[in-house]
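Complex shown without one protein chain; remaining protein chains in place.
Here is chain A:
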Amino acid sequence: MSNQTRTIPRPRRLCTAVCLALGLGVAGSATAQEPVRIGAIYIMSGSPSVYGQFAQQGMQLAVDEINEAGGILDRQVEFVLEDSQIKADAAIQAARKLVYSEQVHGLMGLDSSGVATGVVPVVPELKRPFIITHAATPDVTGKLCNRYTYRLSVNISQNTRAAAEIAAETGARRWTTIGPDYAFGHQSWEFFGDYLKELDPEVELMERTAFPRFGNEDFTPFINNVMDAEPEGVLVSLWGGDLVNFIRQANNLGFFEQDFEVLMTLGGATEVMSALGEDMPEGIWVGTRYWFAAHENATNDAFVSAYMERFGNPPSYNAQGAYAGIYAYKAAIEEAGSTDPEAITDALSGLTFQAPNGPLTFREGDHQAVVGPTWGQTAEVSDEYGVRMLDPMKTFDGDLVTPDVSETGCSL
């Protein structure tokens, strides 16, 4: 090996260096400018970190696609990723680091409602646009909304509106819930209950509910508690590693053989479906912010096949959200014609851009994207994708499940 290196004639090596420099000089017009920098905050540690990994893959794919096609405003794009640790204070510190130390032009991410409620009130001080791609509490585009905060993903009210319709169709009348003991679990139950009551005033929302701590490992007492209550329907809003552990333990206790309907608001996450494979029970209603096989358009086809080819598994909703987040910034920066954070923030309001789950629009009134979830019943495991497919499957129209701005409590 070393022998070979030595035999390369000197002039050629010199040429390589010079020619490279010249070549760079010519192509430099596109790259000499500072790259567009997007700061992302996802959960990268602990048991839910698989969500962060999917998000990272989604962003990587989008950034590479955009750079290959010439970048944004002829500038390259790059992202800087920080770990939220699923803690609001850690995420706030991360956002400060990204803005003041990494000099990013815009922020995106957030995986938890609890984290989002802490971060969003601080965003106006950072003076950077923030596109939330996962956290679902309605408050951040409701009573906590502000000029800089946007969300492209399905929120709790959109998802539970759809869940209530599915629930009403099942005919079950006595409902209880099992969900994580923080903002997300409690709000999911509250919104679901309200919507279900609207559709069917006779329905009973049981007092007996189960809210295990987020990151809890033993769900047995909670599962037994719910089975003892003899409900007709159970809304499960657990997610991530919690949902995987819950389903495994619930399988052992015969939870899914009981005589009640089970709706999992985030059961259609491919993170969960891949982890479980055959252990994911069949015939259960699961919801998801995005299902890779639910959208027939060119963007989605290209996204799913590129993702499968590169990472070997179908994109999850978090991967899709992160991918779409980068493209939302591309559209906004091109619309603004600059990377000035204030200009990007203005451009995002009312912006429509193409995402794999269809064209999305950030409403001017509350900055929430008008988007609906996909719900379906778990069916056979697909050989191609390694997860249970959904059949029947229904994608809700964003216009039908998104509450009017006047009902959100947001005033901008």
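Criterion: a contact is a pair of C-beta atoms (placed from the backbone, for glycine too) under 8 Å apart; a residue touches a chain by one contact, two chains touch by 3 or more; residues count from 1.
Quick note on the criterion: contacts and distances are computed from a predicted model.
Per UniProt, the protein behind the absent chain is "Amino acid/amide ABC transporter membrane protein 2 (HAAT family)"; the candidates were "Na+/H+ antiporter subunit C", "Group 1 truncated hemoglobin", "SDR family oxidoreductase" or "Amino acid/amide ABC transporter membrane protein 2 (HAAT family)". Which of A:Ser47, A:Gln93 or A:Thr361 touches the hidden chain is settled by the complete complex: it is A:Gln93. Per the touch definition above, the residue from A:Ala62, A:Ile131, A:Leu144 or A:Ala324 contacting the chain not shown is A:Leu144. The hidden chain makes contact, of the residues A:Phe130, A:Tyr182 or A:Phe260, with A:Tyr182.
When you scan A:Trp175, A:Phe214 or A:Phe396 for touch with the missing chain, the hit is A:Phe214.
Between the chain not shown and the residues A:Thr117, A:Thr133 or A:Thr402, the one that touches is A:Thr117. Residues 44-45, 83, 87-89, 92-93, 96-97, 100-101, 113-114, 117-118, 120-122, 125, 144, 181-183, 186, 213-214 of chain A touch the missing chain (whole complex, contact as defined above).
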